[in-house]
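With one protein chain removed, the remaining protein chains of the complex are shown where they sit.
Right, chain A next:
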Amino acid sequence: MERVKVTWFHAVRGCVTVRIAGSGTERLLSDAAGDGIELLALRRTSPGEIECIVTVGDFFRLRPHLRRTGCRLRIVGKRGLPFQLARIGRRKFFAAGLVLFFIGLYLLSSLIWRIEIEGNERLTDEQILAAARAEGLHVFQWSFRLPGAEELSRRLNTALPGTAWVGVEKRGTLVTIRIVETTEPEPRTLLSPRHLIAKEDAVVTRITATRGRPVVKKNQRVKKGDVLISGILGGDGLHVNVPAEGTVRGLVWHEYDITSPLVRKAKTYTGERRTVWHAVLGDRSLKVSGFGEPPFAKYESVLRQENAAWRGIVLPIGRIRETQLEVTFVERRLTEEEAAAEGLLQARADILRKAGADAVIRAEKILHRKTENGKVYMKVLFEVEQSITDEMPLVQPQGE
């Protein structure tokens, strides 16, 4: 059967393909056309029978004409939306499934399926999720029950301590919470109540108390163990213990004995060298090359082991490269002055190392110097300005 094109307008209204048989088909056509019935794709299938397409509405108006002209009508095919709807109507469960599918699709796509958290360092994911849950943002929540992203961000920001900014972004079924944490200063170390006392006998040059009560004054002489900054605030009966803090600097005298030899031995390399190879298997090594006594009177050996490795696994097979470097010892004779200066230099470095990084040598005085047995002996007094504080914990008296 030739498939005749029908416009979408006809398809929506529904079309019926009919075959009309009888002797008066031409009369029927004329009458029907005169009545305003629309007949489409009209063709003669055999003498005495024609086939045409009519819309559903016109089909019922065709009836009286049929009766009058004595023609018989047979429906060959049905096409169009009304028939399809009727077919769907017969298959109720299929139709219900179709509707349910779309409803399900819509509902599932309006759920929150995943929550991602970015940018948190101190806060744990659990804390943030708990705060979000309190605001109604959690997995399997309906999208339409959520407040706006801006509102959520603001509420989360207030709910989470230590956040500078919270951004909530909803993309489909995924919610991303971006967090910027506040930068907090390092927490201060907790100190127990204490005094600051003198570490050495000294003369105070500077005293500043950031906490506690300074007891000594500038230019005051203090003995080792004297309280410099008191951790007890208040008078008798009514006092409170605090950890004393501050800086106290003072002049401290160090007596230093220096011994500086006049002859200095120095080791030097001559540049002559020899390489000896050893094979290594496990803990054992075997000399492979460089047999015989080394041709140097004095030498140093530098060992360098190289083990075979395969994919980062070090195997117990390898080689040792032994480099023998010839050395000679050179003697250098110093004058008394040179030896003394060198001794002083060492003594200064030693003092500063002991007194602390911020110590300054204010004065130095050689008390005594003598040369004996190829050595210079000196007694030097250093005047060093340095930090002189030491801690002494305050013990709380336990009742009467």
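In this text, a contact is a pair of C-beta atoms (placed from the backbone, for glycine too) under 8 Å apart; a residue touches a chain by one contact, two chains touch by 3 or more; residues count from 1.
The criterion applied here is as follows: contacts and distances are computed from a predicted model.
Asks: Using the UniProt record as the reference, specify the protein name of the hidden chain from among "Branched-chain amino acid ABC transporter permease", "Response regulatory domain-containing protein", "Sporulation protein YqfC" or "Aconitase X catalytic domain-containing protein".
Replies: Of "Branched-chain amino acid ABC transporter permease", "Response regulatory domain-containing protein", "Sporulation protein YqfC" or "Aconitase X catalytic domain-containing protein", the absent chain's UniProt record names it "Sporulation protein YqfC".
Asks: Among A:A21, A:L40, A:L73 or A:L394, which residue is in contact with the omitted chain in the full complex?
Replies: Result: among the candidates, A:L40 touches the missing chain.
Asks: Under the stated touch rule, tell me which residues of chain A contact the chain that is not displayed.
Replies: 25-26, 29-36, 38-44, 47, 50, 52
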